[in-house]
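Every protein chain but one is kept in place in this view of the complex.
Labels run A, B and C following the written order; every chain starts at residue 1.
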Amino acid sequence: MGWFDKLRSKTAKSQENQLKQEIPPQKTSDLWKKCPGCGETILTKDLVRNLFLCIKCDYHMRMPVWDRVALLADDNSFVEFNQELKSADPLNFVDSKPYPQRIEEAIKKTDAFDAAMTGYVQIEGIKAILGVMNFEFMGGSMGSVVGEKLTDALERGASEKLPVVIVATSGGARMQEGILSLMQMAKTSAAVKKLNTAKVPFISILTDPTTGGVSASFASLGDFNIAEPNALICFAGPRVIEQTIRQKLPEGFQKAKFLLEHGMLDCIVHRRTLKKQVGKILHILNNGR
Amino acid sequence: MGWFDKLRSKTAKSQENQLKQEIPPQKTSDLWKKCPGCGETILTKDLVRNLFLCIKCDYHMRMPVWDRVALLADDNSFVEFNQELKSADPLNFVDSKPYPQRIEEAIKKTDAFDAAMTGYVQIEGIKAILGVMNFEFMGGSMGSVVGEKLTDALERGASEKLPVVIVATSGGARMQEGILSLMQMAKTSAAVKKLNTAKVPFISILTDPTTGGVSASFASLGDFNIAEPNALICFAGPRVIEQTIRQKLPEGFQKAKFLLEHGMLDCIVHRRTLKKQVGKILHILNNGR
Amino acid sequence: MALELDFEKPIIEIEKRIKDLKAISDAGHVDLTEEIALLSSKIEPLKKEIYSNLEPWQVARLARHIDRPSTLEYVKHICGDDFVEMHGDRLFRDDPAIVGGIGVIDGRSVMIVGHQKGCDTQSNIYRNFGMPHPEGYRKALRLMRLAEQFNMPIITFIDTPGAFPGIGAEERGQSEAIAKNLAEMSAIRVPIMCFITGEGGSGGALALGVGDKVFMFEFSIYSVISAEGCAAILWNDPNKAKEAASALKFKSTDLLKAGIIDEILTEPVGGAHRDHKTAAEEIKKCILKYLPSLIAVSADNLIEERYNKFRRIGKFAGEEEQENG
Partner (left out) sequence: MALELDFEKPIIEIEKRIKDLKAISDAGHVDLTEEIALLSSKIEPLKKEIYSNLEPWQVARLARHIDRPSTLEYVKHICGDDFVEMHGDRLFRDDPAIVGGIGVIDGRSVMIVGHQKGCDTQSNIYRNFGMPHPEGYRKALRLMRLAEQFNMPIITFIDTPGAFPGIGAEERGQSEAIAKNLAEMSAIRVPIMCFITGEGGSGGALALGVGDKVFMFEFSIYSVISAEGCAAILWNDPNKAKEAASALKFKSTDLLKAGIIDEILTEPVGGAHRDHKTAAEEIKKCILKYLPSLIAVSADNLIEERYNKFRRIGKFAGEEEQENG
């Protein structure tokens, strides 16, 4: 099975899984998906073809990790690092389930070992390093594996002088790893600083949702911070804030446009032009170096 | 005449002049001064003895330049630089009076050649470079001479590794020198950067009023920004803003406490403890280097 | 819809008459070719006469002309599609009164930063008439540091009435923001070329103006204070703006003589607002002319020379005779 076929089959699989997660139990059909923007019900296969943009209202739905790679990478250019890296259970953490069981379930569900994938890539002909987070794997939470993979990717960027592009999406820290997951914020941020010191560009692409410890570490530190339209980007989530301040939040709060207006983003880019725009930025920045 | 006597005589003289400027014509008495804080009329000689603090309400009134030197310098330690530097008339500027005439009048009035004085100093036993601006000389406006003197002081600090302390007070740019006065902002700010690069401390003391081009250049760039209580510190003055936004400004707007709360000042220090506090800061910073 | 300035009226009148004659002629009833040619031949000399004898206050009006090209228009002409705008100071807000981004000029990557005015009332309100808040200067500084990081020369476009005299701007420290830019720009280790394209208003202009080379369009101005402001303070009479304009010596020719700018860029006849493309080409030519030699200088020498360039500015008594001031 060639690289592209494998990708397609993974895509289909992860697509399936996303559906299981997001569509309420009463309509566990793999064939349909409801748009969070306009409420329209859309055929999954149409969504896959349409880059997970709503066919009716162009809403940017969450995109499975392999589709994201396919969106950004030139054909057959992605070569994965640390594919087999897997979480341990450092705290012997048990809530309603033991952590190892959650991990195994997530692996089965997503066909990935953890919530981030990294590798060499070529984008619009430019060699780079790509990291893509996987929201379907335990909500894209950052534990030791995510932290290690992204840190390694950033360090490779620094030492091999290859620009780094990371597509973030995360519900926050992997609580089941306790303090270790908090420390991944320091680890990945320090790695970004290493990249800065090496004068190698870092493009951070913030997609829906990028929150908590990921938002408050590497994802906010891009030389370019790009967001997709409507992405929720925040440290504290809207529900937590509403509970704290006991009032309704304004429309659009913590969405991409809000962050752009508040100076945190360089630009918002539509998914259809994302690859081209990233390529252009890499080209211009590379050219200067 | 010894240094201290000379200082005293200059103090008395400049005191006189300040009175001429600030007390409305109908009460041109050299003997009394009205407190802007509480309205109390105070004997000038009492004010001089009391560091120009209101005897009744402790309001920090403007302090003549030689009194300021006496406040900060250890006895006989001040050695002035560039004492004779005098303004030219680069634009042949004439408004209601020719610029050279204004200069001559200011020289007569203040016994100084321009609105800043710089020199070697010792503060609480620590060798440093001191600059003091002179509000009585054309409202402390910054033209070529002020810019040159302060730049030279900052450069000496950088090359001789002596910390620099500048007491700012200014109505803004010396309009009569046109673009040259604007450029003094760039010149003095660049000199602060030179001092930073040399890793030599810069303490900026912002006194009433520090506005316009002085506020928007070296005076805001201290490693420590210290203000005196109640000092007006701003870029655009309150009257200009009121005219622009057509509404009354809040109480305390652009005063020292306002700036402290808005993150622009390290601390507000009472005039009585200013020397001691500056000495302590210099001591600690020197100690680290 | 062009705003008409009074001293431009004779030109605009002739242009209108030519248009009328052409319409009649084109309708085919009478042949007016000769009359049209005669009138046309008068335009150029008239323009030259008018625009070479403008009073300072008239230049100020040209410099503020609403149809004058803005930073983003220059960028469009100079970089075409090879430009990516970057927003935000990463601290508080994206200030629409200052724009910036990375672009390519003739194959070379550059960082471009400039004031941005609107072209009509609505966009002018959005752009705050090109008057930055602190976050605008801070965005500019962020971009310039990024340029330094990736070794990209910096091009700045200066066109602002000045800093904004408002509560928020003061609360968020516009003094600090301007001062910081002045200090940091003096030591940024890549070439900086500054273009005063319209109004160079006071501290708000200078905050983008500390460069290795400073250029100025013929009909732009660069001043420590607006003529109106100066008149209000020194003449105690805002109606003395014409007098103040003359006294302040803010025309490009004055500034060249004073050694503040390096070169005057010629505007299309009648002013940059009459031909954006030609104005943009003038800037591009200038960049291509000077950038290679600036890039050739080592970073240490570059910032030393930049420092000295500003260090030298100032005039003192007794030196008038020696220097040619």
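By definition in this document, contacts are C-beta pairs under 8 Å (C-beta built on N, C-alpha and C of every residue); 3 or more make two chains touch, one makes a residue touch a chain.
Predicted model only: the values in this text are computed from it and were never measured.
Within the full complex, the chain left out of the display is in contact with A, B, C.
When the omitted chain is restored, the residue from A:44, A:77, A:215 or A:277 that touches it is A:215. For chain B, the residues touching the chain absent from view are 196, 199, 201, 223-225, 260-267, 277, 280-281, 284-285, 287-289. By the touch definition given at the top, chain C reaches the unshown chain through residues 90-92, 134, 138, 172-173, 176. If you put the missing chain back, the residues of chain A touching it would be 85-88, 90-91, 93-96, 144-145, 147-148, 151, 173, 175-187, 189-194, 196-197, 212-213, 215-221, 233-236, 240-241, 244-245, 249, 253-254, 262-264.
Criterion: only the chains that are shown with their structure count from here on.
Top-ranked chain pair, ordered by C-beta pairs in contact, is B-C.
Here the spacing of chain A and chain C, counted between their Cα centres, is 42 Å. Between chain A and chain B the centroid-to-centroid distance comes to 54 Å (mean Cα coordinates, whole Å). Centre-to-centre separation between chain B and chain C, using Cα means, comes to 33 Å.
None of the residues of chain B touches two or more other chains. Multi-chain contact residues, meaning those touching two or more other chains, do not occur anywhere in chain C.
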